[in-house]
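A single protein chain has been omitted from the complex, and every remaining protein chain is retained in its original position.
So, chain A:
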């Protein structure tokens, strides 16, 4: 197989070398050897990402300041926001577990939305974006570490576990969390690293010719 690197692509999962085929929009290129999805194009994903990241950042606020659940037993009541599920374990001495909940259920999801906003805003409005590469690396490495949907399932399981013991009420925080999960799931679907790296490449080339 011969050609310049520009005409060739390699599979990221099995390292198979192939000639680059021009793929039509919305048509995937599948690795013939290991069946990994190598290449896919989506139309206008930057604009969608921008919209989704703004929605995500907004939804993040009610999801974290309003109670997700409240419970009543014998006239006593208790309600909790997401952060408290980490803090209570911290108080109980399970520092590592508390830290993981804090990371996976709050910090990482927030960070992902901020990064996504930065990337899509910079590309869409053609801003300078000095941190674009770092942002891309961070977003790609954080994939899978935001676990809002697992946290949500945890809330549902807790409800079922407690329903015979106490009166439970679902709070505004939980509805916001559900909406936030929809938004973050959609944005991870529309996030197309190939397209974005390609755009970053084009910007850099353009800047290089402008400088000359």
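Quick notes on this one:
What we mean here is this: contacts are C-beta pairs under 8 Å (C-beta built on N, C-alpha and C of every residue); 3 or more make two chains touch, one makes a residue touch a chain; residues count from 1.
As a convention for this text, contacts and distances are computed from a predicted model.
From the set "Fe-S cluster assembly protein SufB", "Paraquat-inducible membrane protein A", "Amino acid ABC transporter permease" or "Urease accessory protein UreF", the protein name that UniProt assigns to the chain left out of the figure is "Paraquat-inducible membrane protein A". Contact with the undisplayed chain is limited, among A:60, A:118 or A:151, to A:151.
The chain that is not drawn here is touched, among residues A:49, A:63, A:89 or A:115, by A:89.
Looking at chain A, the residues touching the absent chain are 1-3, 5, 8-10, 12-19, 21, 32-36, 68-69, 71, 73-74, 76, 78-80, 84-89, 92, 94, 96-98, 100-101, 104-105, 133, 136-137, 140, 144-145, 147, 150-151, 153-155, 157-158, 160-162, 164-166, 193-194, 197, 200-201, 204.
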